[in-house]
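Of the protein chains in this complex, one is absent; all others appear in place.
Moving on, here comes chain A:
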């Protein structure tokens, strides 16, 4: 009964409360049910639109009594209904009123009321529930308990029950039903698969949705039905090349992005379209040519417009409110459009100052806009040509490095992924990024809890080490530390392991680098290699590890680390006879490097390996049906002949 006595101040107000308020409450306790009913009805009339009266009655403890009457078996339905109406009226008041009602556990009482057989009582309970749940002070969890509400609703036959409402004569009902479906279908293959086969008045649901996105229908209806179809398509229930997607949903969503639409509609349209075309290059191509979409999106950056600032304060306010939303929606859609097609990326970048806009977006205060801008750039950074040109011209790396300094994980994942692209060897941004302390930053990422960030960190380091100069490699090794390297080699995430091996391989390339690194870290690296070759790993991991060994074998002094390690030599021998050609090849490269002529001590190495029976294996492999393997074996054997 927390609502009864809240604060002393309330109590002092109470002293001023007129006797009439108390009279209303007193009447609820009358032994005559008929008088109680009349009392509730009078109370109803007294509280309508009167916030003060509502507060008074709450303070005087009317709520618990009303709830008691509402739940009492012996109460007449009429009385119950009137109680629910009064409670609904009280909920219409201030937020404090709603809090007080919640404190009295009104929700379960009203939900219980829904089980009644009396329609009027149910309606009153529903009205009251709606008022309470539309209040910002009500936590949603009170109603939704499970994690998967879609499934709960689905399992309770929501689809069939809502479907027939789509043909209701009332526009409002049709609209609400449509909204329900858009929420139910979102990222839910089970619901979506069911929806495509639902018949309403002999028509399939997708056909009904298509009718609802006809151009003479209200915009809200067009947009929501386009959402339904989009979600069903993304959930795999409708093919991406289905006419209802290609010729109906997609064009409808493009129209929603047009200048003629309201700002809110344009945001929703662009976001939904971005979601629809994200995984499908054909849809991306169609969208890119439809109604000058790419140019149309450029208008999303023109809010608040200079005109609105001068002429109309109200409009300026409206524009400002939506400016962020518009920008992030445009970025998202550009990101989807440019996800796969080089020509589309080029078209986007060639759109008026688009690179400037995206780069500016990287440093916006709104996380949503920053994230979308990074996504957009990431999508565009998949283009080799753009990396070499626009990305360099606009010094994209600078704001990107800034974003990486301090950002939520969400942004970091995309930004670091983009950094990977910018660190590719052909990217002119590689140099300046290194100079701005990227090594430290990336090494930091490899220690993240988030596997996606660890992958991106090590991936970027791998790209960075590719054909890099000695100094950079040394920096990476120093910064990362061998301990961390080992940790990454035993990472639970396969991607992390693969990229770490890739990093090692890139570090161990060109003879002087190999010798240098092996002279300082040889012991640890050999240990790691042994460990992986002995561990339970898939073919790709083992292949990558054997390639590392092959690189080591290419060193001048580093060779000796293998030659003196009989354990490793036995392992190489084993893999030469492995059933998997890839592993045989990698092991063969290793041997080839070890027996290579014209190098100091080649004779000794050849002898040792022959003693191990390697030559016999080479002879066998030179008869192999695999031409690659056969060639490699012959080359190695030739070293013995020379």
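Going forward, a contact is a pair of C-beta atoms (placed from the backbone, for glycine too) under 8 Å apart; a residue touches a chain by one contact, two chains touch by 3 or more; residues count from 1.
What we mean here is this: contacts and distances are computed from a predicted model.
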item	value
Hidden chain of the complex, named as in its UniProt record, picked from "NPR2 like, GATOR1 complex subunit", "Vacuolar protein-sorting-associated protein 36", "Myotubularin-related protein 7" or "Ran-binding protein 9"	"Ran-binding protein 9"
Touching residue (missing chain; options A:152, A:199, A:289 or A:320)	A:289
Options A:33, A:64, A:251 or A:451, residue touching the unrepresented chain	A:251
Residue among A:214, A:353, A:405 or A:481 touching the omitted chain	A:214
Absent chain, residues of chain A that touch it	214-216, 247-248, 251, 286, 289-292, 296
